[in-house]
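Yeah, one chain of the complex is gone here, protein chain that is, but the others are all in their spots.
Up next is subunit A:
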């Protein structure tokens, strides 16, 4: 959680400095993602929304992978195709982040259906915010998951804001967890800033899903300490006092630290934590430096992956582009393109 906080800090600042074009932090919510992913098994599929760097990093997605994706250089596993924070990993069983909200939720119902029908010890865990739960896709996903008995775990991060829209303007019922029993679904509501509660709750939910072969719903109550994204300035719609009260009073990192200390379980001291922060900072800075010195993705790859093979009209367009670049080569930094023309 500490590493993510340091990384988020630096990458947010690097956007302000023009090194990357966009970023989304997860301040205040890392207990939800880290605790959950620790309680899942590596073969479980995760369908993220966009604020789950905790899930990615717990499973081994590296700082360098994140930074290269945000920069969009040739080392990006996504071939420079996606906006920052839209990463994914087939190896880690995490489906690529997709912008339109809530579309990942019925997808998770579908995958969970497949797991049940094939008798697999796998679940499809999907993340979404309390705002995204307003979309029509949420209703279809929940209804079908229960009706078709899908091995799906629905994970709602209720962080109190959807960009500037507070929960009062988003819904009037008893939070999102209040809706799940109406679908016939088993539901837990968990303090999302209590890492251990998150871990235990998800562990229990997963066991139940596999045992009963039906979905489970968990809502985490947490708070979005940072802005929605680098395109947002949240003090325009909420008070600094409100933000500070969560930051100092109900912060997952502080709570875990204090709990361990009180229980006498705290293995490390503040100095050790500060060293971690320093190491992560240095690593992110090095990754940003190296990443920005790398070449940009290759032009040849621009026309691949539209279909399974490159169709003739696409080869033609690649040739036209290459001719254009050759004709105007002093107007383009071609030496910065991996593989040149």
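Quick notes on this one:
Just so we're on the same page, a contact is a pair of C-beta atoms (placed from the backbone, for glycine too) under 8 Å apart; a residue touches a chain by one contact, two chains touch by 3 or more; residues count from 1.
One rule holds for everything that comes next: contacts and distances are computed from a predicted model.
A chain of the complex is left out here; the name its UniProt entry carries, from "Dolichol-phosphate mannosyltransferase subunit 1", "5-taurinomethyluridine-[tRNA] synthase subunit GTPB3, mitochondrial", "Sorting nexin 4" or "Pyruvate dehydrogenase E1 component subunit beta", is "Pyruvate dehydrogenase E1 component subunit beta". The hidden chain makes contact, of the residues A:2, A:38, A:148 or A:163, with A:163.
Touch with the chain omitted from the figure is made, among A:132, A:205 or A:284, by A:132. For the chain left out of this panel, the touching residue among A:9, A:175, A:200 or A:296 is A:296. Against the chain not shown here, subunit A presents residues 21-22, 72-73, 76, 79-83, 86, 98-102, 131-132, 134-137, 162-165, 169-171, 236-237, 296-297, 299, 302-303, 306, 313-314, 317, 321, 324-325, 327-328, 331, 333, 336-337.
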